[in-house]
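Sending over a structure as structure tokens; questions will come in a sec.
Yeah, one chain of the complex is gone here, protein chain that is, but the others are all in their spots.
Coming up: subunit A.
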Amino acid sequence: MTAELGTETKLTRLEALRRALPKEPAMDPTGQRLAQLVDRIAEQRVPVNGLIRLWTLGSLQARVTAGYFAYWLRSRFVDADERQRLKSEAHLAAAVKLFGTMGYLRGAVMKIGQLLANLPEVAPEEFSEVLAALHFEAPPMHFAMVRELFLDEFGKEPEELFASFDRQAFAAASLGQVHRARLHSGEEVAVKIQYPGIARTIRSDMRNLRLMLQPLCLTRDWQNTTDKLADIEQMLLMETDYEAEAGYYTQARQLFTAADQVVVPQVYREYCSKRVLTTEFLAGCHLDEFLAGKPSQVERNRFTDLLTVATFRVYYRLHWFMADPHPGNFIFMADGRLGLIDFGCTRVMTDEEWQLSSAAEQAFLQGDEARLNMITAKACLFNGPEDIEPDRLKTVREGVDWQLEPWRQEGLFDFGDREFFRRGIDCIVAMAKKRYTCGAPLYIWTNRFTLGGRAFCYRLQGQCDFRKIHQQESLAASAAASIS
């Protein structure tokens, strides 16, 4: 936890964060002004997540979030004239100050921070890495709070409901925390508990966010931004519904057999409610610990392979994708299996979205450039390629082509290739700089899914036969669909 870090470590991290803060060539080439802004917010000691305890412990995270937020807002008026820019700077200062009062519970702040980071105006890779390192640093709510929640939800104390229950959380989920426990029947379980009042906080935060953005975003993209914010709010609220998440777990679990070596934990429904989710405990480690063990290339490739199978299977069979593919959601199990946990941020595609995505895939596989341009234009909310500016089409297509690049290659695709990863980031940064970010809200999540998954495989330095896995999984899904 942050509070337990030595002063030196704290300073090092803060320095790393300052270095990683995005630079804006025109307005702030050294990134110094943004760093100062972030420092000022940090100095205010405003209760970013309401509880002083949490603010104190989670302040570094709050600074990162504030940094992203300031960067994202600033990028909205980079092309404005000087007068407009000064006016916007004033709005920015007010907005960032107001931002300090938002999300009096930590979950919303973390979630909004991560989502802002994944809006198309993406931050540099180094900054994303700093954020990734902070994912598990939020402190737990104390056990007395957990006990009250159990009395509300089940009418029993956790010690009555379970044979044993750890007082200390072993992981922080963004909207709650996870405790280890054992059922009376002997099974080891992970119990995810939601912080009280989080859903209402999300609603109020999003309302505030819309209000503070309004003076900054009177552009032609404003309607699109509000559509995206509405989609983000809906997804965040869905994430607070643990009963729905239990349903996702159950459906996903049915897709895998023992031979697949991919495990989705079993849900224990009688120990679940809207705010408590009890699943089988998967023993294993996360990415950092796995990498610290200096795994061989064979081991790295194995997990890259399993991850690719898992995501394709969920995508083709259920038309979903896990829109929050951060490292904490994957467990490297000692016996070589891959565990998938946390289905809270599951984006279910509508039939219309699925058809458009399938059409894009078909056009790509058939080499039908004209059709792919048509679909790209529609995804950018234009009627067709004739309506879209040529440079916008070209820039967006470069991003699409990067996403589809692994499909082109026969044999092993190297996701650890730095040049490939950087190129993807460059494509998206180019889209952001040129303000070609207008598009259906779905693409916030598909971008997050693709970038998150590729960042994971890049850090894993893994390779897999992507094309072959795609063919196997899409064909198997078609066969399954025709039978049903």
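Here is the rule we use: a residue touches a chain if its C-beta (ideal position, glycine included) is under 8 Å from a C-beta of that chain, and two chains touch if they have at least 3 such contacts; residues count from 1.
Here, contacts and distances are computed from a predicted model.
Matching "Carbohydrate ABC transporter permease", "Phosphoribosylformylglycinamidine synthase subunit PurQ", "Cadmium-translocating P-type ATPase" or "TetR/AcrR family transcriptional regulator" against the UniProt entry of the left-out chain gives the name "TetR/AcrR family transcriptional regulator".
Residue-level contact of subunit A with the missing chain is found at 3, 47, 50-53, 56, 104-105, 141-145, 147-148, 151-152, 157, 167, 195-197, 200.
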